[in-house]
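The block underneath contains the structure these notes are about, expressed in structure tokens.
Note that this is a trimmed complex: some chains were dropped, and none of the rest were shifted.
Letters are used for the chains, namely A and B, taken in the order the chains are written, and counting of residues starts over at 1 for each.
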């Protein structure tokens, strides 16, 4: 492993704290919890449970434009690492205990991250239509019409 | 939560002119929002589909569906009842219809055919609700010719930007008193007190509510002809029927049978509400005003029209099938509905014939009581689907269900008429 930058180290601690609770470092390292640092989509399929999303991402319109983290993690550094810790904890826990809801469903908080990321790339084009509401509950969400951009049609 | 962007309350649009609550002319708004205005102007264009309206000279509906003339016997709709067309024509079409030129109509008609709120405000001296009630009660022509203090006509435009948008923020809002009151009564029925649509609705709901201002069943309440939406028992066909039955309301006495019947008008909002799209949060604007890209901007297409003329934008974002397949799906639904509508109409006509025969043979209102009650029920249902403008698309199974009931009641009416005692006064011992 390469020497970690200070920033990443801080993040690792955050993740480890989250992950440590009830799961233990074994899961985390064996299942490549560190892949949460990576922006390489292949990192996400260190858990086979993400295979479907990976495969479908590869066939959907954005695979050349955006990787998993571009859509699913916040852009700003601190929020990003908090989200990584939170999700890293939950995913590791889920993978170990196999007690999550299937089919996997995006959580409301992660939906908002997603919506923000659409706007990160497409905000200018969207200017007129989203004005005044982006991620609040009364907003018109992008996936209402574009549910297939990340992973192709689901139905 | 920390990674949510703070919402900016600033006004986003660059404005070159000022628009206010009194700016009814869309062209003025057009200087600020030329793209939306361009779309809006397109609504003058002729356009039509298998079942959708929109010709330059809209046909009489009875040309394709001759039974309508019998269904409406004795009512203004038997004189002149045409296919709808684009928003730009709504005021003109109302002025010209023989329902208005040959029959006295109230100012109430203008509620949905003109950019009318400034007129209400003027007449009500600032109180829109009061003005609304007064204008409803005026004769149509008098209301239409209202002028303000400077002698300028108050009513001169069809639905305009100000009817759906707050001129300050450009947010969607509902302006029509009929809807404000109607939705409140519906929400109360559903257990929510003091519902204020402009305060409590979500943005996605507003994308349907602005249309629900007009695309609804209505009646004129009382002598003052107040436009009213009969929703306090719910939006389903039998819930609205109950509303009318409970208050003993009737639109007119059917000329052939004498039954006290109801007229259903364009219940798009009510029907859509029973469908799977509404359940899935798909709004009127999603299909009828889909987003379109113009250069560096994405905007809502203000050319409100049949989505089947615009399938790539209106349907394909959600349904990834070729356009032909999308059209075919709509066709299956609409053709099933149309066949059932014809079937119900045939039953209705048979019933009318049977009642007429019974009358000729001497049966009176008393003997025909059961038959006439069936007539009212059957016709209400058939008309509800026929007057709804999507030919069943907005709620396919619901439309079929309503027509099934229409058939049943019409045939039962026919049976009751045949069984009605003839010339009863002269029958001895019975």
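Note that in this section contacts are C-beta pairs under 8 Å (C-beta built on N, C-alpha and C of every residue); 3 or more make two chains touch, one makes a residue touch a chain.
In this text the structure is predicted, and so the values were computed from the model without any measurement.
K.L.:
Formula for the whole complex: give the number of copies of each chain kind, using the labels shown.
P.N.:
A x1, B x2
Definition applied: only the chains that are shown with their structure count from here on.
K.L.:
So in the complex, the part of chain B that touches chain A is made up of which residues?
P.N.:
1-5, 7, 9, 12-13, 169-171, 202-204, 207, 281, 286, 291, 293, 296-300, 317-318, 320
K.L.:
Please name which positions on chain A make contact with chain B in the complex.
P.N.:
Touching chain B from chain A are residues 74, 76, 78-79, 82-83, 109, 112-113, 116, 124-129, 131-140, 144-148, 153.
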